[in-house]
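The structure's right below; bear with me while I get my questions together.
All protein chains but one are shown at their positions in the complex.
We call the chains A and B, going by the order they appear; numbering starts again at 1 in every chain.
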């Protein structure tokens, strides 16, 4: 935790939070894997190594990951919050934020997965728009698996 | 999902989010149906048609709806987040935002209802203050009904 956070203009603060929210909504738009990938920089990294999974670099790979993931999902709800600024260089167009996600994922098999995670975002401006340069995540609490009713 | 969102001054962004939060707190202030209705424009619309329910227009009707709804509620907790800007015309005083709500409602009969919903807000300035011109909602995941313990 960094408190107080580094100085950062209010409009940049809001733009960074917009991208975090856009990510949450994109992963809930099941079937639109290209939409998730578009939020990343072209060479952006989706880093799941701290969960024992892959580190995926580039929009094509990220889109492929979500195409596979979406195939077994019926409905998602990702609530993000606790957006905290760790670094901000508005001139260079780079920033770091952490956020919490409380996520529910209903599988096509009827099972429900509930996750409380902490996201670490490296964000960067690309052609005038903030994109995800790297997204990592860790679990705040063990995931909860609820069998189909 | 609209990313990046349209330009909108930071103070307007914060004012729009204030109204979303005020709505969540108002529906948790059980018994104060007039408080909920006051957040709507005089000709505001509470549109539950996508849930198979009514489309209510005007503060009197909205107040009546909440008087009925509150009668069977003991305690509520509406957590709102993921506030995303879809449209903003600061000059005209109109905006559109979506938001997520994670809501818990404890009935007077001891049952607990848990809802994950997506709100669609049309917001408009009325006499200098942002009010709800229309509020629609859809379910992100099926509601969960928990029997009384």
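Assume a contact is a pair of C-beta atoms (placed from the backbone, for glycine too) under 8 Å apart; a residue touches a chain by one contact, two chains touch by 3 or more.
The structure displayed is predicted, hence computed values, not measured ones.
Across the entire complex, the residue among A:35, A:81 or A:107 in touch with the chain not shown is A:81.
Only one residue in the set B:29, B:54 or B:89 touches the chain that does not appear here, and it is B:29.
Interface note for the absent chain: among B:59, B:102 or B:134, the touching residue is B:102.
For subunit A, the residues touching the absent chain in the complete assembly are 1, 3-5, 10, 13, 79, 81-85, 98, 100, 102, 116, 140-142.
Although one chain is not drawn, its touching partners on subunit B can still be listed: residues 10-11, 14-15, 18-19, 21-22, 24-26, 28-29, 35, 38-39, 75-81, 102, 104, 106, 112, 129-130.
Basically, only the chains that are shown with their structure count from here on.
With centres taken as mean Cα positions, subunit B sits 25 Å from subunit A.
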